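Only a part of the assembly is drawn; its chains keep their places, and the rest are absent.
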Amino acid sequence: MQIARVIGTVVSTQRDPSTQGWSLLLVEHLDVQNQPTGKFTVAVDALGVGPGEVVMFTSGSAARQTKITAARPCDAVIMAVVDTWEVGGEVAYVKGESEA
Amino acid sequence: MQIARVIGTVVSTQRDPSTQGWSLLLVEHLDVQNQPTGKFTVAVDALGVGPGEVVMFTSGSAARQTKITAARPCDAVIMAVVDTWEVGGEVAYVKGESEA
Amino acid sequence: MQIARVIGTVVSTQRDPSTQGWSLLLVEHLDVQNQPTGKFTVAVDALGVGPGEVVMFTSGSAARQTKITAARPCDAVIMAVVDTWEVGGEVAYVKGESEA
């Protein structure tokens, strides 16, 4: 899984019927020090998260292992909101403190 | 999923029988600011999109989760046309405004 | 899928029994302007292609969706010979014209 920040939303009306009901979010991958890496992914939101939230998403066939994505053409799904993470014993991120 | 622009088409007559009926499009990946990244993919068109359109494609085994690609050797499929996306509250792309 | 040129062959006698019958080709990935990228892959030949030909190959679990590769340890398979492709309305490659 990768840690990423929700930076935007994608709107699409003409799409494969199997994707109806999906909320599509743009997430930017973060490094271990909570800095953006410049890489981004469009992920299906399985939780109902908001803009600026730090989340984890899972990729590949694993992304179809949630109710909303099962047997659908999804290769990335947000499956957790991150509360905090630490690196080498030091806190790198705490929800609510470092969001823009 | 990744956002990309349809930049061309690929024609092939000698191909695996399982791929008959596919329309093969060349798509160039875009970054969050709607700039080309120099990366490209040949994707199956599940929607009937046109040249210059901005689309989303899904990769890996997820690309076989549409009617046209099920149980076929497809690793990338266009499954949505993008109407608009926004980053940090600002619109980065609107269909019909920024296409060449 | 990716576009690539067949640049060589790989010979192996000691190999997993499930791979018997495979023809193994070395392919170099091409960019949209028909230039080599320096990346290469060993792909199973599902079509009977020759040296120098420009082909498409599919990767990942999709590479097991042909008769010759089904349920075998194949992660890349050549499933089409490219006749031509165009980018932005201009022809980038025509079979028989740009091959060395």
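Per-chain residue numbering starts at 1, and chain names A, B and C are given in the order in which the chains are listed.
The criterion applied here is as follows: contacts are C-beta pairs under 8 Å (C-beta built on N, C-alpha and C of every residue); 3 or more make two chains touch, one makes a residue touch a chain.
Only a predicted model underlies this, so the values are computations on that prediction, with no experimental measurement involved.
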| said: How many copies of this one chain make up the entire complex, given that 3 are placed? | reply: 5
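To be clear about the criterion, only the chains that are shown with their structure count from here on.
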| Distance from the mean Cα position of chain C to that of chain B, given in whole angstrom | 21
| Using mean CA coordinates as chain centres, what's the chain A-chain C distance in Å? | 34
| note | Multi-chain touching residues of chain B, meaning two or more other chains, are 60-61, 63
| request: Under the touch definition given earlier, write down the residues of chain B that touch chain A in their complex. | output: 1-3, 31-32, 46-47, 56, 58-63, 65-66, 77, 79-89, 92
| Hey, which residues of chain A end up touching chain B in the complex? | 7-16, 18-19, 24, 26, 28, 38, 40-43, 51, 60-61, 63-64, 71-76, 100
